[in-house]
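Only a single protein chain was left out; the remaining protein chains are all shown in position.
Entry: subunit A
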Amino acid sequence: MVIFCGIGGRMVEVTYDNGETSALKKGIFDGLPIGVGYMPVALTFGLIAGSTGLTVAESVLMSMVVFAGASQYMALSMIALGSGALEIVLATFIVNFRHLLMSASIHERAEKSSKKVKALYAFGLTDEVFAVASTKSPPVKSGYIIGTAIVAYSSWVLFTAVGFFAGTVLPYFLQESMAIALYALFIALLIPSIKKDGKIVIILAILGGAFHTVFQLFMSTGWAIMLATIVAVVVFEMFQLVGKKEVQAK
């Protein structure tokens, strides 16, 4: 209908609005697997937070304000060891430094939008939200990223609270099996890209995984992921340059 009656800018505007709503819905739908994947991790976090001596308000506040799994777990073990607050904040910064790279990468793929909107979804850019959003073909809608982040965040906060009171409410065999969820999600994100872009994606993923396997032996996981990503991308670029030169030489 819009297509027939719309003229110029007005038509674009109308379709844009519709696009935003459906982008949000699509984002929420694609966020569901993250919600499922966060469930066992958040339940366990709530449980351990309780046994570390945090109150329920402190545990839930941490999930609401920080929203970063690895560093929240690290904070708990540091609290248990008697580390100071400043030390814990510094360690958190170091672990989350890798998000600079992910944020920069999303910057290239996301649609143009106001700084306010970007500041909003930046808060939700966990590894998993980044992974879902960045495997969409650009330009990725802001609404899509926000939808994905909302589901991830809700699951994280809600199940932190549930975990605090009930511990792992899931039956043991399910709690154990759910550890595969986020890995299955990452695979599910990678495969369509492989089908679309082929060898490039496979090689980059293998390089990323291989370098991470090596680096994590002697550095913390946040840095290992960041460094592995940088080295993988640089090595790939260099091989491609060498390949091109050889073709030219012939």
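For this structure, a couple of remarks:
Everything below uses one rule, namely that a contact is a pair of C-beta atoms (placed from the backbone, for glycine too) under 8 Å apart; a residue touches a chain by one contact, two chains touch by 3 or more; residues count from 1.
To be clear about the criterion, contacts and distances are computed from a predicted model.
With the options "Amino acid ABC transporter permease", "Cu-processing system ATP-binding protein", "AzlD domain-containing protein" or "NADH-quinone oxidoreductase subunit K" in hand, the undepicted chain maps to the protein name "AzlD domain-containing protein" (source: UniProt). Checked against the full complex, the one of A:165, A:183 or A:239 touching the unshown chain is A:183. Although one chain is not displayed, subunit A still touches it through residues 29-30, 32-33, 36-37, 54-55, 57-58, 61-62, 65-68, 71-72, 75, 85-86, 88-90, 92-93, 96-110, 115, 118-119, 122-123, 125, 127, 130-132, 134-135, 173-174, 176-193, 195, 200-201, 204-213, 216, 224-225, 228-229, 232-234, 236-237.
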